[in-house]
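Comments concern the structure below.
Entry: chain A
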Amino acid sequence: MSVLPEIAGDNAIAVAIHEHLPTAIVDAVKAVDGLVFYIDPGQIVPVCQFLKDGAGFEQLMGITGVDWWPRAPRFEVIYLLRSYKHNQRLRLAVRLPEGQEIDSVCPVWRGANWYERETFDLFGVVFRNHPNLERIMMPADWEGHPLRKDYPVHGHKYSYRDE
Partner candidate 1 sequence: MKEGYTRVASLDADHELAVADPSGLEYPKPSTARRMTLNMGPQHPSTHGVLRVVLELDGETILEARPEIGFLHTGIEKECEAKKYQQVVPLTDRVDYLSNLNNNQCYALAVEALLDLEIPAFAQWQRVMLCELQRLSSHLVWLGTHALDMGAMSVYFYCFREREEILKIFETYSGQRMMTSYIRPGGLALEPPRGWHRAISAVIERLARGIDEYQNLLMQNPIWCNRTQGVGGLDLDLMIELGVTGPMLRAAGLKTDARKDSPYGAYPHFDFEIPTRTGNDVFARFEVRMDEMRQSVRIVRQALEGMPSGAWQADAPHILLPDREKMKTQMESLIYHFKIVTEGYRVPAGSVYAVVESPRGELGYYVVSDGTAHPHRVFMRTPSFGNLQSLGAMLEGVLIADSIATMGSMDFILGDVDR
Partner candidate 2 sequence: MGHVPLSWYLVLSAILFALGVAGFVYRKSVITVFMSIELMLNSVNLSFVAFSYQLQRIDGQIYSFFVMVVAAAEAAVGLAIILTIFKNRGTLQIDEVDSMKL
Partner candidate 3 sequence: MTFIIASLIKIVIVFAVFMTTLAYLQWVERKVLAHIQSRTGPLRVGPHGLMQPLADVCKLLTKEDLLPPYVNRFFYLLAPFIAVCLALISISIIPFGPEITVFGTRTDMQISDVNVGILFILAIGAVSVYGVALAGWSSNNKYSLLGGLRSSAQMISYELPFTLVIVSPLLLANQLSFRGIADSQAGYYLGFIPRWNIFQMPFPQIFGFIIFMIAGFAETNRVPFDLPEAENELVAGFHTEYSSMKFACFFMSEYANMVTITCVATLLFLGAWHPLFPAPYSNWVPSLVFLLAAILCFYQLTSPSPRRLDRITFPIFGLVALVLAGIWAIPQFQFILVPIWWFVSKVGLLLFTYIWVRGTLPRFRYDQLMHFAWTFLFPCALINLLLTALLVAIF
Partner candidate 4 sequence: MIDTVLFIICAIVAVVCGFNLVLQKHPISSALSLIGVMSSLAVLYLLLGAEFIAMTQMIVYGGAVMVLFVFVIMLLNAGSEKASSKSWFAQIAGVPLLLAFVGILAFLIRGVLPPLGTVAFGSWVGGTAEHVGQLLFTTYLLPFEIISVLILIAILGAVVLARKEID
């Protein structure tokens, strides 16, 4: 039985998640606009499902990544949630080492589709069970993931072979 991080102790949403999925929240950080919960990568789908059904977060505003290279774990995947019922916003984050996959939240919100594709395209984070994990911004035959910090920003390499 893990304990809720101290900083999130009096946060109603965190407590609710904790009651439902005791090991889900691994960390919490105070950002300028509120708390950010760090979720265990394996439990992101149940947490999201709970937040959508139980806590009224109807909408997924976006999914994106942050590359902390060369720090490890390298990636953070950020989930921006929105509740119209309670007029709340919530930010979830998942720390992800390079090479590790994460479950897609498409079954929870259909709108995650493009955001996950974009995160995959630009960061190379692979989402398991995604219905159509293809490049969305870059051409289909593009090599590399541009928003990674180790992506070369100089030199030319482009092709329009595909489409």
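Basis for inclusion: all candidates are chains of the complex that A comes from, given by their letters.
The rule is simple: a contact is a pair of C-beta atoms (placed from the backbone, for glycine too) under 8 Å apart; a residue touches a chain by one contact, two chains touch by 3 or more; residues count from 1.
Quantities reported herein were computed from a predicted structural model and do not represent experimental measurements.
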item: Options 1, 2, 3 or 4: the chain contacting chain A in this complex; value: 1
item: Chain A - residues contacting candidate 1, complex; value: 31-33, 36, 58-62, 64, 66-67, 78, 80, 82, 84, 87, 89, 91, 109-111, 113-115, 122, 135-139, 146-147, 149, 151, 153
